[in-house]
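What you see is the complex with one protein chain gone and the rest in place.
Take a look at chain A:
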Amino acid sequence: MVVSILHRITGDGMATVGTVVLVWWLAAIAAGRESYHTFYHVFGEVAGGALGYLFGIGMTLCFFQHMATGIRHFFLDAGAGYELKVNRAGSIATMVFAVVATVLVWAYILGVK
């Protein structure tokens, strides 16, 4: 139940906010140094890059959550995993996975780099 709505929210979030930022980023690279600098400034420098972190971490979480529920969908579509216990465990697993994967990725980015 809850992961179904999460799947929708994360998908819609990436499709709207994610698309706008992705397109902005690509267009800025194509347009040249000046334009890229504006983009870089907004996401990397204003308020210590707060917007960049908000977007980056938010998108990472959305991505992993949507990916996990999307893969879960494949199993459900194939007719497996409808027993209540399995179903519940599977839906919780997607959320645990999304949070853990996000933490790991950002620990890597901030720590190792």
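As a working rule, a residue touches a chain if its C-beta (ideal position, glycine included) is under 8 Å from a C-beta of that chain, and two chains touch if they have at least 3 such contacts; residues count from 1.
Note that contacts and distances are computed from a predicted model.
**Q** One chain is missing here; what is its name in UniProt, given the choices "Cysteine desulfurase", "Succinate dehydrogenase hydrophobic membrane anchor subunit", "Acyl carrier protein" or "Protein-arginine kinase"?
**A** From the choices "Cysteine desulfurase", "Succinate dehydrogenase hydrophobic membrane anchor subunit", "Acyl carrier protein" or "Protein-arginine kinase", the unshown chain carries the UniProt name "Succinate dehydrogenase hydrophobic membrane anchor subunit".
**Q** Looking at the whole complex, which of A:I29, A:V46 or A:V100 touches the chain that is not displayed?
**A** Once the missing chain is taken into account, the touching residue is A:I29.
**Q** Taking the full complex into account, what residues of chain A touch the chain not shown?
**A** Touch set of chain A with respect to the missing chain: 8, 11-12, 14-16, 19-20, 22-23, 26-27, 29-31, 33, 36-37, 40, 44, 63, 67, 70-71, 73-74, 77, 105, 108-109.
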